[in-house]
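Data block below; observations after.
Complex shown without one protein chain; remaining protein chains in place.
Lettered A, B and C in written order, each chain numbered from 1.
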Amino acid sequence: MILILKNGATNEQIDHVLARVESMGLQSHLSRGTYRTIIGLIGDESQLSQETLSSIPGVSQVIPVLPPFKLASREAHPESSIINVSGVQIGGGHLAMIAGPCSVEDRDRMYRIAESVCESGANLFRGGAYKPRTSPYAFQGLGEAGLEILRQVGDKFGIPVVTEVTDPRNVELVAQYADMLQVGARNMQNFVLLTEVGKSHRPVLLKRGMSATITDLLMSAEYVLSEGNPDVVLCERGIKSFDPSTRNLFDVAAVPVVQGLTHLPIIVDPSHATGRPDLIPPCALAGLAAGADGVHIEVHDCPEEAKSDGPQALLPEQYQEIAQRMRLMADLLGKTVSPRPSPTSGSSAGSGAPSGASNSNLPPKPPTEALA
Amino acid sequence: MILILKNGATNEQIDHVLARVESMGLQSHLSRGTYRTIIGLIGDESQLSQETLSSIPGVSQVIPVLPPFKLASREAHPESSIINVSGVQIGGGHLAMIAGPCSVEDRDRMYRIAESVCESGANLFRGGAYKPRTSPYAFQGLGEAGLEILRQVGDKFGIPVVTEVTDPRNVELVAQYADMLQVGARNMQNFVLLTEVGKSHRPVLLKRGMSATITDLLMSAEYVLSEGNPDVVLCERGIKSFDPSTRNLFDVAAVPVVQGLTHLPIIVDPSHATGRPDLIPPCALAGLAAGADGVHIEVHDCPEEAKSDGPQALLPEQYQEIAQRMRLMADLLGKTVSPRPSPTSGSSAGSGAPSGASNSNLPPKPPTEALA
Amino acid sequence: MILILKNGATNEQIDHVLARVESMGLQSHLSRGTYRTIIGLIGDESQLSQETLSSIPGVSQVIPVLPPFKLASREAHPESSIINVSGVQIGGGHLAMIAGPCSVEDRDRMYRIAESVCESGANLFRGGAYKPRTSPYAFQGLGEAGLEILRQVGDKFGIPVVTEVTDPRNVELVAQYADMLQVGARNMQNFVLLTEVGKSHRPVLLKRGMSATITDLLMSAEYVLSEGNPDVVLCERGIKSFDPSTRNLFDVAAVPVVQGLTHLPIIVDPSHATGRPDLIPPCALAGLAAGADGVHIEVHDCPEEAKSDGPQALLPEQYQEIAQRMRLMADLLGKTVSPRPSPTSGSSAGSGAPSGASNSNLPPKPPTEALA
Partner (left out) sequence: MILILKNGATNEQIDHVLARVESMGLQSHLSRGTYRTIIGLIGDESQLSQETLSSIPGVSQVIPVLPPFKLASREAHPESSIINVSGVQIGGGHLAMIAGPCSVEDRDRMYRIAESVCESGANLFRGGAYKPRTSPYAFQGLGEAGLEILRQVGDKFGIPVVTEVTDPRNVELVAQYADMLQVGARNMQNFVLLTEVGKSHRPVLLKRGMSATITDLLMSAEYVLSEGNPDVVLCERGIKSFDPSTRNLFDVAAVPVVQGLTHLPIIVDPSHATGRPDLIPPCALAGLAAGADGVHIEVHDCPEEAKSDGPQALLPEQYQEIAQRMRLMADLLGKTVSPRPSPTSGSSAGSGAPSGASNSNLPPKPPTEALA
């Protein structure tokens, strides 16, 4: 940290600051300029609070020198992490192609959609069983029944499944069914939930909050990592802006910014970022071109019947087309779409044999119809 | 709702839209303009989803006519609600003056601060026992030990206490100690938590999220109300902005905007809104002048020793001065600061006899030292 | 300035930075921390460019220590400036009460509105003759004919007039008619225009741009001051936000923030800030309570016939009521509304005898009907 003192800070104040810094176990380096006195702190500042320092009388500004996240930082871990989601790799040149409806609905529809996106090359299937809705009167998801359907889809088509968890009491339950746990944008700073998913053994898809800075996002990842779960994939899904043209503002530059700061992969979600089907394909390609480690797109076969977020879903045939273009883009960029485990191996993986070292010790998933 | 169809919507599409609307139990009113066809929906639209309607082919825009919140709306409840927090009234001309440190710290310090703010005229004491911190390495609060200290303060000084709850599993526990439950800005759309506090019998202080529109805020209040808890006090505490001059941007106009839309009281929190002690007094007065039903200010007797958020706290003597000015402002505006219950009656109220009809059936609070 | 070097900056890079700094005529103070090397610059940094410094290889961050504005800064001029607008004082406890329609319209209407707002206690009359409109098809103002009407109003009612100038070629012309020149929000960074009004001898009302930080605002004031015109009044009129509840977001905290940084007065404009007549009164009072040096309110006697911005105007009788309440607020705050010069002296002042030292050497205003 660097402390810039107030214009006119007294010698007494300066002495008090120096004494306080020393009492924190740090050395200080005093520099009196023409207009301001500056104190540089030397030593391990990881335990220092910027707030505390800026409350000391005479201190005007406190400037951190190191990022506040540690486990997530690229300085601590220079090589890009590759996250293994039941056999599908994300990061380090391996692309996630996540597709599926906003909400899990009836099983037949899920099978139809899953079959289609698998044919198009998706390698992760998504669907929400617990939906965080702004209105208490809106459809809130099928709950555990939805988780069961999702697991059946995953097992039948050999595709890992990702679903949102919203309640710390449900983390264990959701982890029994899903290959990956999503923490949604509205819960990005639900630190209680982050702590719980940090204790789980499932990889986590952490979506950026609508008003979260990139530092905020990485601090939330740090919560998960600091609980012992190293498998976090970040997701840019649009932030708040003054322009109503799009539902949110797709911050594509966040992709290289994040990649410079952390070793964790980051994917993009043009469905939520834009809220308009016509903008999903160009923004999906833009995300990949910016270096994203994957793309998350909502797909529904009849948006006007969707139980939530219909307007931001692609039709299966539209997904097929953009998926084809994404693969061409991946080729140009020298990246590969990590293949799905084969249905058979997928089923067995789904039943408890994840291949990634960091996913070990998963509880067995409950048997489902597809396994019968 | 009003549906504006796309330029060039076909007759088939129009017929399909009309059929869909009819299937939802509504009448429609077709109007073909020079450039666009418009369909007005007539009937009970409370069950309609804007998303679903905008996914119907041919539909360009869906314009809601009614606000999406119902129980919170002033149309449904024209008179301003007065919320009773263990004897202190908020709303309808009664001002809340909430003061106290960011975090509950040791008991002696809490007593000192409480004594001072009570002398200055505060009628609610605040302090966090569970702190949502952006860093997993920062002080996370004293937990239940903090709740105990807070209860002791409340009982000793006859001042109701408000504290934040962050975990749905803790709502019952916190409600046993506190007179009012705070849902913080980062949890404003933690719908799981909102549902739990909606089931509790304690009044709720609901802080606006940093990127929440006013509609979002009222929808979150609706979650609490729809679970059966009618006692919600809203709080404007600053939103995100591009200008780093202040920690957040204090949206003072939110006060009259909210008061036009809802019957629930709204207070302001200039401590979090600005993050700078020198800005707290002018913004506190501005909030009252704009019509706020109360002011929430952090107070600490040694900010550089505060365990969190020191820089945004006033010293007790600074609080005394602004409290005096707030009372003068209240006089000018024809409002009153609701008195604290007397320590004796306060203690008994604190021990299970809340005066507000809507606060009935509270579980008895656990005995504390101060009651002994 | 403080330079924070990149992690891993080489000794060669450090030497190059030190040599560059020396070549700029500054001394440097090197401090090697555990994780980063820091270089403090000592000397006159007013000619330094943050950009240039941050482009030197090895430099990670450049942190300015002094504000980039000088003439506008309170450090340079600790006492609050009082700006004299043809006899009306603004700042230092003297409040401006600016009222009038968005656009100058026909003379009879202007007379009616002016008579009313004068009776209510306004001390400056506003009206636009050159309107910056987002649409090329919208009413663009009456031009010089509007200026003439405005001057007639000023002379007849003995009230100084303020009007917007949008074209650097018109500054001299507008200055012949108006007592104060307004630079609108959209032109706040029109540096060519700022330079021209800086060369004029009329006081300037400088409105904050919709996405301007407070530093940006003060830098724009610096443009005017640095050309030799010391009479600048700043105006907070709302900034961009994600919430569509109000037209802009009224940043009331900007008032004390600005007052801490500069000696120039700052007023508020709740008409443009909110765009809603029902919000003007509470936000006007909030602005005063926060310490504003005046309030700018649009007034029109038939908003539905207004040639621009009707929805954000008060009716004359509404203005009368809020003006009365603003005077009560001023009393509470120990401030006074500077009186209008009497119509007679006003006319003479209007004809070339301004009372403020800094307004000397004004060109004589052209004779108008009202003077005949």
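The working rule: a residue touches a chain if its C-beta (ideal position, glycine included) is under 8 Å from a C-beta of that chain, and two chains touch if they have at least 3 such contacts.
All of these numbers come straight from a predicted model, not from anything done at the bench.
Could you tell me which shown chains are touched by the chain that is not displayed?
Looking at the complete complex, the unshown chain comes into contact with A, B, C.
Among C:His29, C:Arg109 or C:Arg186, which one touches the chain that has been omitted from the display?
C:Arg186
Which one touches the absent chain: A:Leu3, A:Met219 or A:Val252?
Counting the whole complex, the residue in contact with the absent chain is A:Val252.
Tell me where the left-out chain touches chain B, residue by residue.
On the chain B side, contact with the omitted chain comes from 2, 4, 7, 29, 31, 33-36, 38, 40-44, 63, 65-66, 75, 240-242, 244.
Kindly note down the residues of chain A that lie in touch with the hidden chain.
Residue positions of chain A that touch the missing chain: 211, 213-215, 239-246, 249-257, 260, 273-274, 278-279, 282-283, 285-291, 328-329, 332.
Considering the whole complex rather than only what is displayed, give the residues of chain C touching the chain that is not shown.
These residues touch the chain not displayed: 20, 46-47, 49, 51-52, 54-57, 68, 132-138, 166-169, 186-187, 189-192, 195, 209-211, 216, 219-220, 222-223, 226-227, 239-240, 303-306, 308-311.
Following the convention adopted for this analysis, only the chains that are shown with their structure count from here on.
Same or different interface residues for chain B and chain C, judged by whether over half of the residue numbers are used by both?
Because over half of the interface numbers appear in both copies, chain C and chain B meet with the same residues.
If you average the Cα atoms of chain A and of chain B to get two centres, how far apart are those centres in Å?
Chain centres of chain A and chain B, defined by C-alpha means, are spaced 28 Å apart.
Averaging only over C-alpha atoms, locate the centres of chain A and chain C and give their separation in whole Å.
About 43 Å separates the centre of chain A from that of chain C.
Mind checking the centre-to-centre distance between chain B and chain C? Centres are C-alpha means, answer in whole Å.
34
Going by the contact rule already set, what residues in chain A reach two or more other chains?
240
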